[in-house]
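The structure is given below, and queries will be raised subsequently.
One protein chain omitted, others in place.
Letters are used for the chains, namely A, B and C, taken in the order the chains are written, and counting of residues starts over at 1 for each.
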Amino acid sequence: MIKGLKKWRLFALMTALVVFLAGCGREEISTLIPAGEVAQDQFNLLILSSIVMAFVILVVTIIYVLAIFKFRRSKVGEDLIPEQVEGSARLEFLWTSIPIVLLLILAVPTVYSTFDLADVSTMDVQAEDGESMTHLTVNVTAKLYWWEFEYPEQGIVTAQELVVPTGERVYFNLISADVKHSFWIPSIGGKLDANPENVNTFYLTFDQKSSELEDGVFYGKCAELCGPSHALMDFKVKTLEREEFDTWVAAMQEEATPAEGALAQEGEQLFGLEGAGCIACHAVSGSGEGGIMQGPNVATFGDRNRVAGFMEHNEENLKKWIADPQQYKPGNLMPDPKSLNDGKEFTEQELDALAAYLMSLSVEE
Amino acid sequence: MSSIAQKKGFGAMIWDYLTTVDHKKIAHLYLASGGIFFLIGGIEAMLIRIQLMKAGNDFLSAGTYNEVLTMHGTTMIFLAAMPILLAFMNAIMPLQIGARDVAFPFLNSLGFWLFFFGGIFLNLSWFMGGAPDAGWTNYASLALASEGHGIDFYSLGLTISGFGTLISGINFLVTIINMRAPGMTYMRMPLFTWTTFVASALILLAFPPLTVGIFFMVFDRLFGANFFDVANGGNTIIWEHLFWIFGHPEVYILILPAFGIFSEIFAIFSRKRLFGYTALVFATILIGFYGFMVWAHHMFTTGLGATANAVFALATMIIAVPTGVKIFNWLLTIWGGSIKFTTPMIYAIAFIPSFVAGGVTGVMQAIAPLDYQLHDSYFIVAHFHYVIVGGVVLAILAATHLYWPKMFGTMLSEKLGKWTFWFFFIGFHLTFFIQHFLGLMGMPRRVYTFGADQGWDLFNAISSVGALFMAIGVIILLINVVITTVKNERVGNDPWEDGRTLEWAIPSPPPFYNFAQTPLIRGLDTYWIEKMEGNKEGMVYAEPLEEIHMPNGSFLPVVMAFGLFVASFGALYFLDGDKAWALPVLILGLLMTFGSMLLRSLKDDLGFHISKEDLIKDAKGGSMDGSK
Amino acid sequence: MDLNKKYTPQTWPDHPETATMEGKNKFIGFWLLLAAETVTFASLFATYLALKDKGPSGMEFAAADLFELPLVFAMTMILLTSSLTSVYAMYHMKNHNFKAMQAWLMVTVLLGATFLGLEIYEFNHYVHLGFGYTHSAFSSAFYTLVGTHGAHVLFGLCWFIALMLRNAKRGLNTYNAPKFYLVALYWHFIDVVWVFIFTVVYLMGVIG
């Protein structure tokens, strides 16, 4: 036993050390480094409840350790028959009421926050000066395995990248186009499910500019098992100051410009209806409505920082992806490339062209 | 069937187990098959941990990972933890209340075989076109979209084994209500019996919603019904509700018997009466009661609205109070006692901090707004493994050591037992403690892989190492079992020397009729009372020695369960359309089941009697059929 | 237990259904099963209520235009009456009057079979209207709820008949009395469920 306890202490020490070393995770994805009001509220609740729980554990541990040291048989004697105590009403009362008090301490902020975070009543309210909506609304449609973000008031659509202004409430309408998903941006705030049968609404606030981060973006995730590639259903979140955001919106609203450079033009050709017909599913212009196209909008493909949501953003990966999507994201709904290209694999040249074209699609430059 | 033993061969022994209706042998069956399923679930857990050992690992493919993960959860909960607990309930509870058997010995056997064939059916999915892959919660939209027959294996397998569990639940309830020995009032029942009672009541009322939900799933997938088909007006949230109306009580079905086991252990190895027995009983009942009012805490992010979330958040928190009452009463039981650190006691001691840690994270998750962050992250995985492994599995391991002598007549090695403990316990904390932080650092659960740039590598690696420790612990236990069985050193009534309840007053293992004369119960901790008063026999009797009436063994339960097993294959492949054999198989299976049901109800089965002379001979050391 | 023991009305116990330990166990066990059945039917009712009138967009059948009360009224009266006839059967069971008990059970079975026939007619009628099982979420929920009740009726009938045939030559004893008692309980329970079906499904369906 004593030997065991030593091991235990050592182990506890090691654990503490490791936790310390690893810090609180990466700031673009950790709930422990909140970058928005909602996440901050939730983080505060985490701290508050952790303190309460630490207290509970402490009390239990003290009684417990004292008991197992004081009353071991080797100490009290082999033949001792302890007094057969029945119980104590006073003690029962004590350890019923103290936990109740602790729970009340937790209950008040719980109820308050529950209603606060669900409050979307100001969603459609006009600004004081009556000019425009004060708040941004984004319609999110979750699909196998990507996200579509529609900005109904701005008339633009993006896929896989959510661009939002900082310092104001952004409202989200969530729905799923197929199976249930769940929308989660850990460092910005807790999640809400995208159900197939109804729209769920909530808000988040983005307080930090994502350009300050290492990757330049926050990451969002799907948190509900939705099939084989559930793990790969990430999206990026870019937060801009309001003016930058407005500029971005304007750029999105413009018509797509034709590709430049021979290779990219060849790619555009191939992408279009005369070629492999990718454009039947993938829009290349940011303006429009959501829910129309089968596949993700690629208007901002060049601005993304992941291919297919999880691979490093370079032409090499893009080519691999186009050549064999199922290998990288099993179960995704992109058609088999052969079926698009008259039953043939894409040649290296064609892949190069497509990649060059797609990488040239950008609204940020 | 004759009641007097001859030396039996191996074949006869198998036949004996196939036809037995003796609760003690059924307990062996539950323990063995539950144990094997635990190993299978454990191997699946190891596969999970190997896959997540490092970032971007490709040990398992995405689809396979989902199958492994689903089967791990399903196997562990339905086929390992619950049956093993049922094993101990079967083995011990009737002895604790002074009964000769359970109320319905035949149904007891039927319950086992239904569970067994249901479990086999579910696991056959691996070899017959793919296992279920929608998580153990099997959420409707994904389950309907899932290809192949995996989900159908899940639905039909769980239906069969679910019926088995329901039957066992009813059986235990009736046993406790009707079959207590004279003087065994409700408030003198040992805590393990009490928790069996409440857990059975939860089984009774919680399994029907699951069964109904699963039926909807079957109808949707196989017969074109539209319960969850959104395009035709269906609603997937119905599945979530039905599943969790079952699912939350289910976790208390697991933990309450574990509480019961630990209550026995604390009292025995502190040589002290349970502190606050009455409070412990009422806390048990309260936990069972609240257990039905909190299910939506699994659905905080579903979008039920603020009011529902707030109500369920508060209701959930309340459960901490009766659970706390239990914890503190256990602490006060060992306080002032004389603690002996046997293997079961070490498990019990280790259980307290582990379970409290798991319980308090549960309360944190009950804070709805905080749960928006925690839900479906590794924090949840950490929470429930802390309560399940730190509570239920530790209880199972403790009970294995504690009751092994009573069930098999030999003692497991204490030395190896302690080795198992240390490996398992350290491995357990190593695996799961770190997962709280993974969750907080943004790692969702049910992901088959993760990228290297998210800061989760180290913790996942540590977690996988911990799982290896647990596996070593389990293997040592297996070795222990083999060695003990080979050595076969017989032990007496009360091998732990401080036994308090009735089961320790009779031989290990008990004769197949348990008590030659029904005992008279004079208070809580019967055997302890008699021991303290110097009664050598260990009990006083409520009746003179008389003939005993016993039920006959029967092979019909196996046939009935096997019939459903066969029919399920028919149902499963029926709608493929291209398999002409499916319908006949379905019909054949149902005929087997209903035919044997009919046979059972038409043929009188009156049991047999053991004569007084045989009983006396037996008491003098002869051995009769049924005792091992 | 001795099957050959002959009882007379004078020696017949007051509560034959719980006169033996087996009887007592069956009695409690069966009631517990009914508690579980209560939850089962509650789940079905709850689902039905949630899915009532829900279907693909532009669905043509709604509860209010579908159900016709006269047939349901007849079915209700028949099932209620069969509940009473089974009470009569139990009355004679307690008086150890085997012949009368069998006769009343026979009446109960006939009423139950009529009920079932009407239900089959009703379902058949709806299917012919185009309201099949796979028509909509509403139709699935409706058929599953009412059909599960119907399956219970069928099972009850088989149980009655099996007991009547099996014991036709033996008369009443403390071994089979609990069985008769339980099937009667089961029959009442089926009636209780029907009371909710006609109220919640049909009456509340018709008023919209």
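Following the convention adopted for this analysis, a residue touches a chain if its C-beta (ideal position, glycine included) is under 8 Å from a C-beta of that chain, and two chains touch if they have at least 3 such contacts.
The rule we apply is simple: contacts and distances are computed from a predicted model.
Think of the chain that is not pictured: of "Autoinducer 2 import system permease protein LsrC", "ABC transporter ATP-binding protein", "Na(+)/H(+) antiporter subunit C" or "Cytochrome c oxidase subunit IVB", UniProt labels it "Cytochrome c oxidase subunit IVB". Touching the missing chain, out of C:28, C:116 or C:145, is residue C:28. Of the listed positions B:77, B:205, B:218 or B:558, the one in contact with the omitted chain in the full complex is B:205. Within the entire complex, the positions of subunit B that touch the omitted partner chain are 100-101, 173, 177, 179, 201, 204-206, 209, 235, 237-238, 241, 245, 292-293, 296, 303-305, 308, 546, 548-551. By the touch rule set out above, subunit C reaches the unshown chain at residues 1-2, 5, 7, 9-11, 13-15, 18-22, 28, 31-32, 34-36, 38-39, 41-43, 45-47, 49-50, 69, 73, 76-77, 80, 83-84, 87-88, 91, 94-95, 174, 185, 188-189, 191-192, 195-196, 198-200, 203-204, 206-208.
In this section, only the chains that are shown with their structure count from here on.
Centroid distances built from C-alpha atoms place C farthest away from subunit A. Work out the mean CA point of subunit A and of subunit B, and you get 36 Å between them. Remark: subunit A and subunit C have CA centroids separated by 52 Å (rounded to whole angstrom). Averaged C-alpha coordinates put the centre of subunit B at 34 Å from the centre of subunit C.
Under the contact definition stated at the top, not a single residue of subunit C touches 2 or more other chains. In subunit B, 234-235 are the positions where the chain touches two or more neighbouring chains simultaneously. Residue ranges on subunit B touching subunit C, taken from their complex, read 103-104, 166, 170-171, 173-174, 177-179, 204-205, 207-209, 211-213, 215-216, 219-220, 223-227, 229, 231-235, 238, 242, 245, 549, 598, 601-602, 604, 606-607. Interface residues of subunit C, counted against subunit B in their complex, comprise 1, 3, 21, 24-25, 28-29, 32-33, 35-37, 39-40, 43-44, 47, 50-51, 54-56, 59, 133-141, 144, 162, 166, 175. Touching subunit B in their complex are the following residues of subunit A: 1, 4, 7-8, 11, 15, 18-19, 21-26, 29-32, 39, 41-42, 45-46, 49-50, 53, 56-57, 60-61, 63-64, 66-68, 70-73, 76-77, 80-88, 91-92, 95-96, 99-100, 103, 106-107, 109-111, 113-119, 176, 178-180, 182, 184, 186-187, 189-193, 195-198, 200, 215, 219, 221-232, 310, 330-331.
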